[in-house]
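A selection of the complex's chains, in situ.
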């Protein structure tokens, strides 16, 4: 009798340990639960199917960039130029689409051009040995300037005759699920596999955690960093493609503006360490959704417009504070 | 310290140990890797708080210590891993947190520099207090750590493996200082895995095993064999390792390799199945030589031939592709990936260098871990735990396994047994011999003569960035090594020339 | 059933990044509250940082099945598909201040940006009618979105050939930026170029305030000959300064009304739709020209009073 109850105790303790470990590995789940509860209290219908799929769809465009930002931040860097990359790629993407009238060519162009812009960042950072913050601050200004100059004649508009082609692809639904949501989920799964199942993923963590040690195990640190910037560039390009489909008109001065801040915020809320070495794609995925949920909460709670920023700031701080306290 | 208990989550690092140090004694603390030595010292130094148990210092209860109270009680702590601020100068590191100021809170730089110079002089080391710590060598960094403890008057110095990166000369300097401190009434707790050191300097000893107190007494009552048995808990045969004969075909030829200003005109050849030791004193350029052989530093002149062919050696990957592996010194800064698990740390070199597969195969990694854990006797919790949850010695074993897994033909071992306990050291020496039997070659960078003597076929002695001599196995005596490492032969030559 | 549920008006705006937007939002929110409460309607008031977020908000509002939407797009065309899906759901849509090409919302309420530019061009022609040499001027643009584009286009369509723009500046609508740029211009260009400038054409009152401050506080050796500074939107602070600047520095000013209170008209149209009134087509808001001659009259006028009624 004694023995069995002890055994149960031990078992329960082990279970408790495992659960604790699970939550300390996935702290963002806590923030997510908190936000979901708040949202449901404010609007009981919030988590119905439409809202959920709308939420996914709405988080997609910035969320896709946040996936790439996760890699960049884990590797110990940062990318402030993503918003400008979106502007530059989407502006020219409209031109490409109007000219070629081909979805596939446009998508290829966007991801390729995006990754070239990312590659430029990566080269300055590694070969030029300049901090990522300052490189991408400079290219943020430079990339946007280029498209603003090109776009002096006004916005880049998708031609009316080809418009429906891209809007059906981006804004359409398959089996009732919005394509934007599908694309976001698909890319999130792909990036998750990249980070958790491949050697490259391990290199990214290693480089961000101890660059010198990573170098001494034969990892080509420069190449790893450059690839992370190419990936975030390509994802920003895909985001630009989605933006074209969603907006059908791109204004150079403010397309993609502040996307970098939202992407970084998603990564941070998703539990990654800003100093590198730690973070998860799943966290960022939920982080991006959480940011969108906060927007929903602001609307549902009818916060006065000028106070939105205050409430949003407080919610973000609370969400992150809460997950830190729990993961002790 | 009485009945101290300390747990990290599920692991109980200390299961109620007692530990006593008296005035003016050098107390050796012995134990296998992971026995709990550093943990206990961290509690005494105020870095961690114990879960239960009492600390009594000079008859007063001091059970809740933090780093500052510990310091003000006159306790100095030289940590097992380096804890220096690389961006500050040596003297700034020495005084960090206890700066001298003149009026208006202005830093009294001159006084601090003078005091630093004095400490270095007392330690008989040549470090400019104005150099940035980043530019110091690993051994110099360890000396700065030691100097920091000697700077102010104190009552007790904890030295947690202070000599892992030091050369014999530096160690004997350190021992002179310890003796004079003892005469001034200062006590020292001395942790080391190097038995001869313990028997040379300690008055008394305490042995831990698995977080438990085993035995305590005067050092003169035991000898190396008894000590080893006590800490391992069983008999081990530390008989001399038998060297297998090696063939004559060379795998690696170094021709007039230079990396100015660190070393120049280094030439030697490494034979198949041979263990070549490279030794010297500080400033001989060995550290840089090891890096150059591994492609981690660009050479300025000369060439490296692998199996008779010139190797590019521009990048580390070139060296690894030429079947060279290297275990670097300074584990914390250059080997450990602190945010990754034990298992990933172990597999890291295999990821980057084995096969073309893009993916990580979990079962394979798990299997690799259990194999290595068994081979190297790594004491660890779950393989998914962070590497930082291991004791220093166990971390080193993981790093050792990391490189053995590559199955390279040439191994560069730069101070490979730093922090590894006696039992495991012999295991490693056996391992090196096994490698020789499999016709693999090793270059061992070490300044521990017993270690060199255990495994080396030949010993290359460097002096001031140049090869002074290569000693054969027959010529290999401690006397000889010292003679060439200090460059005495050259002085004689110079004298004759004049 | 529809009879018993109260109707909801949704107002979707950019968030405030500029004084003009800030004041507009204040008016819009006050008007929404005032008008909706008077009629017993529910309302929602949303702001966003950029266009894709604004599209997201339209999605949310469609999901929530609101009864009418007043939309101030960040730029215009990029809201086309969003606006179209609102109309597809048969939700009436009032678009404010920006044109969305290629679609017809229920109604549009617009200030006339081209006209503002045209009037400024004509004013300069008249002001410098007696000057024979080319009249060198500077242009301080807002940014490069449609609104400043229209103001520039209008200006160049009427300004005579002899009016010559020496240099353009992209201010991002920021007063501090404009002030820095003007100081930099005076400092870094050669004395001849600097003293050849006779007028400054700006897109905004805050930008003009920055330019004026830079001129006033310059005390270096170069000679300044600026006679006229133009602006748009006519806030109280600027109008109060017409006279002092005239007497201190000899600079005349002319401004074009573009009141943040105009947004009230758009909200009113939204309420009208809920009331079941017929609302359709384009409503252009009149532009008034104000210089030293009529500044006091304008300050006593209706536009001014409504603007500062809150």
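For reference, chains read A, B and C in written order, and residue numbers begin at 1 within each chain.
What we mean here is this: contacts are C-beta pairs under 8 Å (C-beta built on N, C-alpha and C of every residue); 3 or more make two chains touch, one makes a residue touch a chain.
Everything quoted here is computed from the prediction, not taken from an experiment.
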| item | value |
| --- | --- |
| Composition by chain label (entire complex, not just displayed copies) | A x2, B x1, C x1 |
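Here is the rule we go by: only the chains that are shown with their structure count from here on.
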| item | value |
| --- | --- |
| Arrangement of touching chains [line / ring / star / complete / other] | line |
| Middle chain, criterion being Cα centroid separation | A |
| Gap in Å, rounded to a whole number, between the CA centres of chain C and chain A | 34 |
| Whole-Å gap separating chain B and chain C, where each centre is the average of the chain's CA atoms | 71 |
| Centroid spacing, where centroids are CA-atom means, of chain A and chain B in whole angstrom | 43 |
| Touching residues on chain B, where the partner in the complex is chain A | 9-10, 294, 296, 315-317, 320, 326, 328, 333-340, 344, 347-349, 351-353, 357-360, 402 |
| Chain C - residues contacting chain A, complex | 13, 15-16, 25, 29, 44-47, 49-53, 55-57, 59-60, 63, 74-82, 101-102, 143-146, 149 |
| Chain B contact footprint on chain A (complex, rising order) | 17, 197-203, 205-206, 208-210, 212-220, 273, 276-278 |
